[in-house]
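One protein chain omitted, others in place.
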Amino acid sequence: MRVDSVTKLDKLRNDYRKLIDTQKKRILVCLGPGCLAMGSDTILEEFKKVFSEKKVKDVTVESVKKTGCHGFCARGPLVVIEPDGIFYTKVKKIHVAEIVEKTLMNGEIIDKLLYIDPKSNKQIIDYKEIPFYAHQQRISLRNVGQIDPDNIGDYIANSGYAAMAKALTTMSPQEVIDEVSKSGLRGRGGAGFPTGRKWATCAKVESDTRYVICNGDEGDPGAFMDRCIMEGDPHSVIEGMIICAFAVGSREGYIYVREEYPLAVINLQTAIDAAREYGFLGENIMGSGLNFDIKISRGGGAFVCGESSALMKSVAGEVGEPRAKYVRSVVKGLRDQPTVLNNVESFATVPVILDKGSEWFASIGTKKSTGTKAFSLAGKINNTGLIEVPMGVTLREIIYDIGDGIPKGRKFKAVQTGGPSGGCLPEDKLDLPVDFDTLTEAGSMMGSGGMVIMDDQTCMVEVARYFLEFLVFESCGKCVPCREGLYQLYKLCTKICEGEATEDDIDLMEKLSKTIQIASLCGLGQSGPNPFVSTLQYFRDEYLAHIRDKKCPGGVCRKLITYKINDLCTGCLACIDVCPVKAITGKKKEKHVLDTDICDRCGACYAVCTFDAIDIE
Amino acid sequence: MIDIQLNGKMVKAEEGEMLLSIIRREGIDVPALCDHQAIEPCGSCRLCMVEISHRDWEGWKKHVTSCLYPAEDGLIVNTHTEQVLEIRRNILDLYLARCPNSKVIQKLAEEHGVYKTSFDKIPNADNCIMCYACTRICEVLGRSAISAVYRGHDKVIAPPFNEEPPDCIGCLSCAMICPTGVIPWSDENGVRTIWKKKFDLIVCEKCGKEIISRDFADYLIETRAIPEDYFKSCDDCKRIDLARKMGAIVLQAEEAKL
Partner (left out) sequence: MTHDMDKIREIISRSPAQPSSLITVLQDIQREFHYLPCEALKEASKMLYVPLSKVFSASTFYNAFSLTPRGENIIRVCQGTACHIRGADQLLEQLETGLQIKSGQTTPDMKYTLEVVNCVGACAMAPVMIVNDKYHANVRVDRALKLAKRG
């Protein structure tokens, strides 16, 4: 069924809204990455099974919807009952029958599945009142966790494709570019380049062929925002790309999805097929004369393919080595044609800007960083999950008001943002606003949105070593500063972790870092030393402790710590079972003995001990 | 023609001409290990980096590889600032750790004041400087028999599956272009060996000298329209032949005059 006019789209929207309204209740089962990893797909199946066997008033099997990531991963699996917003947490398959019986049939709330606010100790029924959600403003994530990503009807009912229709039927390409420029939208992939300016430059290049590519590589470890948008609201990305194609004059689009995200590929393809059916992709879209279609291009597994010229090589079927030439991809990109490359979140935001207006978007956030930003909160934090906040919100608000601080009563040590290109910021920087520029000035960067919290049991030198190891593994190997330089930086950092380094080694590493930053061919190398440089800036005392005192304050670096069993040991055998080198001996109910000569300080015993009987010195 | 400022001096250049070519024309010595006139620049060694600015940039500077940066009017180039020299020294320092026995690297490093490496030598160090000249020339010739395989620090130049490369024609271009002479090859008893592959050599019908591999000759005949009998004699014998023929013509002409 082709929808080729605004009238038809309006009617379709109303029809879909009416359809949704016929279901008095909607049961949303979160199938985001966190909940899915906890088996939420079996919960979805169980609901469907129960509804096929039972008759419940006003609720049918169509009321049960899978959704993308609702956000509060730490409390998953999540089931939300709309329109009341009843928020059930840590749901198991065995709870499904009870939810149907008590909540759906009898309107009763099941207390044991509710969230308890740790500050007030009160149960909260409606998720919108939970601080984790209350502090957020979800724009790029507007539909994620709310709609079934496989159902284009849900998307259209929620004003989907209205912005595209508005752009294609009432605006000129230049007007679209102007609107995006006025909104102040900056690339959400990390670089923060003004999106409107990028589109304008591409549109001006004289060429018959132009490409629109969505960068779904999301290689930063710790980041999963783009995954959630691609899986949970794929149409938002498609709509953004269509609007871009119209603005710059492109017929061919690609969504480059990293190899590690197979579900994103499936959900995006389903959405592309549905969009084609409705005529939102293909020939003469909305009668505007725009011919545009999208193909998915899968990555082969390489972090460097997040870099734009390497990504384009990969789309062309080649090895993902960045281009050494000084040519911008907006001028000469894929197959040497003008190409717009934008991030998933950037494209997902475009329809809202066109729909609600650039002024509205620019009124959110800060002057130089307008709008909102999605973050994935992970690491040593109570409320891990997917969030979106206005730019300018402080790190402290995110970590404590939304994230509810550090688990197990431990102390905050550092917040890592920007992935391997970013840095770590300490406690006294927590009142910095999160935006494109402030964190960069402080020696880190906001990056694509991955935010990993570290506590006092983290060693910052080891964190630098970890990132360097990652980068050495992922470097394409083409240029000397990155291939050889990061390798040597990694070797030296390892030396520090092993207590074999001198202070001269730090000077050498600082000198080498500057060369790598200036001389590397691409962004991977240029930003490669950042984790080392930023941890050295804020945690120099830890580096010196490793070198001068041969100690690891975080209790992590294996060659510098010792494990001991103390008198709290009850002889439960848990550590004996788990020790990979058989360093612990003992009988049941007798204090175990740890042989420090055999012990390789892996920490498995510490992880399983529930009696605080293991000390790390 | 445009004007750029090079080390304080105004020089003329073609718009879009790569800075390295202008720098060399002006007689300035900037190292460039992965550069070779037979192939396109690839920007991998980073030694040719220079500092650039522009009269419109309000003093803002950046560093670029001169082999790949095109000249534009108003550009300001400095090839030997303290920072640029520091970059070159550090890169050569890294090269010494990678290729500790390479005379080419040692010489270049010494010229820049680096006499030994600050780093640990890498395991399995050899003299390959990963300049990709060999793979690039092979591609230019239209064979692409060898390539850079693996990634990052494990990257090496190798034939597919580390076996005899099916597309190799034994032309020796890779071995000849290699700045550190690291690709082994041999010509013995009419057989050439390179990349573990053996090639029959064509010998000159006149003097018996080994000229070229049969496969390379066939490739040239097929793709470059070289006549089939061209490789029957070597270049020296061809010159002797030609000299004889020219000589005969001169003699004939003189006899005709008489």
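Going in written order, the chains are labelled A and B, and every chain counts its residues from 1.
Here, a contact is a pair of C-beta atoms (placed from the backbone, for glycine too) under 8 Å apart; a residue touches a chain by one contact, two chains touch by 3 or more.
If you're wondering where the values come from, they're calculated on a predicted model, not measured in any experiment.
Residue A:Asp577 is the one among A:Asp431, A:Asp577 or A:Glu590 that touches the chain missing from this view. Screening B:Cys99, B:Ile146 or B:Cys234 for touch with the missing chain picks out B:Ile146. Residue-wise, the contact with the chain that is not shown comes from A:Gly222, picked out of A:Gly222, A:Pro351 or A:Pro553.
The set of subunit A residues touching the chain not shown comprises 33-34, 36-38, 73-74, 76, 218-224, 227, 259-262, 297-303, 314-320, 376-380, 384-386, 416, 419, 450, 452, 454, 458, 463, 466-467, 470, 473-474, 476, 574, 577-578, 580-581, 600, 602-604, 607-608. Annotation for subunit B: contacts to the undisplayed chain at residues 135, 143-151, 159-161, 165-167.
Keep in mind that, in the parts below, only the chains that are shown with their structure count from here on.
By the touch rule above, subunit A contacts subunit B in their complex via residues 302, 319, 324-326, 472-481, 483-485, 487-488, 491-492, 508, 511-512, 514-515, 518-521. Taken in their complex, subunit B has these residues touching subunit A: 41-46, 49, 63-65, 68-70, 83, 86-87, 90-91, 94-95, 97-98, 118-120, 122, 130, 132, 148, 150-155.
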